[in-house]
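Omission of a single protein chain aside, the complex is shown with its protein chains in their original locations.
Order of writing sets the chain letters: A and B. Residues in each chain are counted from 1.
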Amino acid sequence: MIMQQMFSILGANHQGFFMPKQASSIAPQVDGMMWYINIVSIIFAVLIFGFTAYYAWRYRASRNPIPEPPGHNNVLEVVWSIIPAFLLLLMFGFGFKTFMDMSVQPQAGITIQVLSRQWQWNFRYTHPDTGQSFIYDKLILPKDVPVQFVMESSDVIHSLFIPTMRMKKDVVPGRFNKMWVLPTLASEANPFKATSPEEDAAAWKRAFDVYCTEYCGTSHSEMITKALVLEEDEFKDALRIASDPFKDRTLVEVGQELYVSSGCKTCHSIDGTPGTGPSWKDLYGRTGKFVDGSSYVADDAYIHESIWDPHAHLVMGFGPVMQSYKGQLDDKRISAIIEYMKTISSHAPAVTPNAPEETTTPTVAPTPAAQH
Amino acid sequence: MATTASDTHGHDPSPGHDAHDHAKVGHGDGHGHEAHPAHLAHHFDTPEQQFGTSKLGMWTFLATEVLMFGGLFVAYSVLRHNNPEVFLWAHKALDWKWGAIDTAILLASSYTMAWGVRAAQLNQRGLLMFMLALTFAGGLGFMGIKAIEYEAKWRHHLFPGKLNVLNVEYKGQNFKAPLTAEQIANQKEHTIDYVDSHDKPAGGEHTMPAKQESGNGESSTHGDSSAEVHTPPVAHDAPPVIASVHAELIGTPVIDPHEGTANAAKIKPPVTIPGGVKLDALEPHQGGHAIVTYGMLHTPDQKKINAFFSIYFMMTGLHGFHVLVGMGVMVWLFIRATRGEFHSEYYTPVDLGGLYWHLVDLIWIFLFPLLYLIH
Partner (left out) sequence: MSSLAPDIQTMPTPLERPKHHYLNHNKSIASWLFTLDHKRIGLLYMVTVLAAFAIGGIFAILLRTELWAPGPLFSADKTKAWNLYNHFFTLHGAVMVFMFIIPAVPAILGNFVLPIMLGAKDVAFPRLNLLSFYIYVIGSCFLAYNLLSGVLYVIVGHPVLWGGYGLDTGWTFYTPYSTTASDSGVLLATLGAFILGFSSILTGLNFIATVHMLRPKGMTWFRMPLFIWATYATALIQVLATPVLAITLLLLVAERALRVGIFDPTIGGDPVLYQHFFWFYSHPAVYIMILPAFGVISELITTHSRRHIFGYHFIALSSIAIALLGFLVWGHHMFTSGQSPLANAIFSLITFSIAIPSAVKVFNWVATLWGSSIHLRTPMLYALFFIGLFTIGGLTGLHLGTLSTDIHLHDTYFVVAHFHYVMVGSMLFAFIGAIYHWFPKIFGRMCNDRVGQIGAVITFVGFNMTFLIQFVAGAEGMPRRYATYPDAFQIYHQISTIGAYIISLGMFITLYNWVVGLFWGPIAPANPWGGNTLEWHTASPPPYDNFSVSPEVGDPYEMQIWEPDPNGNGWVKNPEKAAAAAAASHGHGHGGAH
């Protein structure tokens, strides 16, 4: 008990060599454990290296041509088994105790749903006032309030890792793995108070990294997002802003942001570069062929179907790779994406790019297969 | 791919090894040439040593086989633990009578095999050949029955994996699209005949696979089968019900986000299928346990019948493959016996082949109750 407290204190005051900042309530304990293991390891390593090097020099053949007779010492064997065993038992015990602390949330807090798919994180929050849920692609966390993550994956195994919080859990399809964190360190800047896109980007850059650490395919190394920790009132403001991406912005701006935050950019370029999916450059309004030979016009209905039911019709030269965004991108967001697409397509009808709150409804009823 | 060790544990000199070497190069073991039987390999000192080594090798090989099948048994336990009703229902597609005959045949063939080994020890060449032939016939009978059983599965389209008739989502249809009445009516031909008569449900000889709309609880556009759905329909953009947050649920498999806890026993009231076919609640089986029909399976479980068929085909398939290999071994032993290669001094291959056959039998003894006799 005393030893564990000692190590927690050690961990709290020194974050341990080469560990990230401590941003959660459990981090000092984990770092304290790292201290203990590192100290034990260094002691044993120094002993072993030291004796080996010394003996290699002291008993080299030119200096000691006649070796000693065979030796054995059962007492020594027992001693050097028992002492490490004891140290290791301590190691196990403390590690287990901290792990149990990691497994049980100390008190009630908020819940954030983690939605993972190849190769994008998204999080579902509850609006602080209306109680409605909304999706946002970055983590916003309240300081000093426990947060429980309920995690689901729509395709393969991913793993949510926040190094500064020392927490990690696999996200397994078919299960709802859960983990909790209690953030204790606020982020250095608040992008929701930024007044320009540059300030916004700079603020997000200083937030904590969030990685996917279970190999999940081509762009596994780009499945990175950020975690922002804010004081509770700032946190609520941030949620309010995040919940309504359309407020004070044009559809095109929202569409452009969705291109990044929904993960479209992973497979669709905007400059004509070929990728896993067709490039969006000059996409809207063009004609093309499906794999079965029939032709199509990339109008609003087509875009809508491609997002909600991507396997219904495949463009010639592409395979059935894309997943459906039904449930994640609603009609309004798809309209925003369509408006953005129009701005980068030479086939689109001329639009005034800064018209606020334009809503477009699909002009053609989607085909029955596209409807749920 | 399994290799049988018995065909390589023999003793024949082979190319590249000069059979005279062991006499030419003095190896100081004091053997006179006449004390060196032809079947003794050059690296062994005595026939006893060679025989003992071969047996040890064979037993080690059997241990590897046990571990390999052991993995399948573990998979079986996990799948059964996670999907108990599926196993309760799906195993009815197997006829325990055929299984029992299979068991009897294999036990008998083990007996003839053991007798064959004894015959070899006693220099009874004719008897040995006869026993080997009987054992082979036993294997043949076993595989014949397997063929009959597999053919029945084929006829009912009960394959493992996506070709299985009851996996509606794998038949190229959108997972979320409900079946039309016409499609349901067309499913009529894909029923399961209960091969053993005493398990007929009260509703008649055939049960219809119940075809409600797909299991997400989404609103159906037709039929009143939606009224029987276990959970109320949920509009597609409503926030999902998050499973209750308890520490003990951490990591628990939850089948459907819209469900409560997983794997509760679910027997449903009678359902009505568009088209007017009614499934009654079924009477208990004579043995005292309830019959579970496909229609009685909770909707998410209807997609999980693979849990049984996959492991059934894997286990019986791998076992059947081993039986075939064993039959090949019998043929080879028979041919060698014809040539008079086995006698009381040397019958190692027969002994080892016998060990292999006994293992194959033993594995089946475990497979039979686990797959056929689920209660």
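One rule holds in what follows: contacts are C-beta pairs under 8 Å (C-beta built on N, C-alpha and C of every residue); 3 or more make two chains touch, one makes a residue touch a chain.
Keep in mind that this is a model prediction, so the values were computed, not measured.
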Thinking of the whole complex, not just what is shown, which of A:S25, A:S159, A:T250 or A:S306 touches the missing chain?
-> A:S159
From B:G70, B:G144 or B:P369, residue that would touch the chain that is not displayed | B:G70
Mind pulling the chain A residues that touch the left-out chain?
-> 16-20, 26, 29-30, 33-34, 37, 40-41, 44-45, 48-49, 51-52, 55-56, 59-62, 64-73, 76-77, 80-81, 84-85, 88-89, 91-92, 94-96, 98-100, 102-103, 118, 155-157, 159, 161, 163-164, 166-170, 172-175, 177, 209, 211-222, 224, 267, 273-276, 319
Considering the entire assembly, which residues of chain B contact the chain that has been omitted?
-> 1, 3, 5, 8-9, 14-17, 21-22, 25-29, 41-44, 49, 52-53, 56-57, 60-61, 63-65, 67-72, 74-75, 78-79, 82-83, 86, 159-163, 167, 170, 250-251, 253, 301, 303-307, 309-311, 313-314, 318
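In the analysis below, only the chains that are shown with their structure count from here on.
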Rounded Å distance between chain A and chain B, as computed from the means of their C-alpha atoms | 42
